[in-house]
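All protein chains but one are shown in place.
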Amino acid sequence: MAGTSQLSVQIKGIRDGLLISIGEGNWADLQDRLFGHIQERANFFKGARVALDVGNHILHAAELGALRDWFSDQEVSLWAVLSNSPTTEATAQSLGLATRLSIPKPDRAVRPLDTNLAGESAVLVQRTLRSGFRVAFAGHVVVIGDVNPGAEIIASGSVVVWGRLRGVVHAGADGNEEAIVCALDLMPTQLRIASIIALTPSRKGKPDPEIARVHNGQVVAEPWNYKERGK
Amino acid sequence: MAGWLERLPFSRTKSANKAKERLKLVLIHDRTDLTPHMMESLKNELLGVISRYVEIDAEAVRISMNQDGREQRLVADIPLRGATRRRIG
Partner (left out) sequence: MTATVLTVTSGKGGVGKTTTTANVAVALAASGLKVVCIDADIGLRNLDVVLGLENRIVYDLVDVIEGRCRLRQAMIRDKRLPELFLIPAAQTRDKSAVSPSDMVRLCDDLRPDYDWVLIDSPAGIERGFRNSIAPADIVLVVTNPEVSAVRDADRIIGLIEAEEKGPARLIINRLNPSLVKRGDMLTANDVLELLAIELIGVIPEDENVVISTNRGQPVALDHKTRAGQEFINISRRLRGEKVPFSELAEKDGFFRKLSRVLRPGGN
């Protein structure tokens, strides 16, 4: 029973680009309708930043991967997939997509660190960064809280996470290979220092604080051995 | 199985029986997303296809949706009209 409703694909503008909402019905039919709609307006969509709300649809890696690839072929940037379904959400996160549109409310916004010392500027974020949250700062970034999968931190300096780091982090983003990334539990989905990308091995056992730094052209993670700090 | 059920002590002609029969139909249609109307079309088209190959006894055809645990089965019982003798030689 194909949906005949015009409401099955709805597009609206949001602060961060476009939000496309897909209604109920057969996924294959709805996807065709979506693709048709976008192809008809290819010029409008080219280069656009799109978040897709799939509602209750249960989508697995094959479907979401194909969707993301199609968007990228059309030169549309699909950055988030919103869904009520735990299966779809988990799939989206594993593909590196954001799963919420969240922008923090003003009173919980980023606050600069107040320091009288001659030092480098850093921003202190005192909250857990959830999927979709993005911090970009010309300086160091310190987070007191977790960084969840789907959240992103880009810093020209170092990144310190007093919590679990499971999102995307890019330290030394302006090319500084001296930048470091520290976390109480270092498990990012993507980690870069300057232009070097790290592969995060799966951790066995309990989380321990670690520092990631560039050594001999590679990113290596070392345990934060506080007993030897004096050296 | 149905036979011995009817011999059990109390009466099943009351509303609970009706509820059960209605639910059986409703659940199968909910699960397969087929309305009774679509079932009719399905049945007619199925018979149409089969009759292109063999002659069927349309009166005696039984097509139903049955429940098998959490799964559904479309069961078609289609008697063929008297075997036609083949010409020999």
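The first chain written gets the first letter, and so on, giving A and B; residue counts start at 1 in each chain.
By definition in this document, contacts are C-beta pairs under 8 Å (C-beta built on N, C-alpha and C of every residue); 3 or more make two chains touch, one makes a residue touch a chain.
Worth saying up front: this structure is predicted, and the values here are computed from it rather than measured.
Of the residues in chain A, those that touch the hidden partner chain are 56, 58, 82, 84-87, 89-90, 93, 99-100, 127-128, 130-131, 145, 148-149.
With the whole complex as reference, residues 1, 8-17, 19-20, 22-24, 26-27, 30-31, 67-70 of chain B touch the missing chain.
The rule we apply is simple: only the chains that are shown with their structure count from here on.
Computed from the mean C-alpha positions, the centre of chain A lies at a distance of 53 Å from the centre of chain B.
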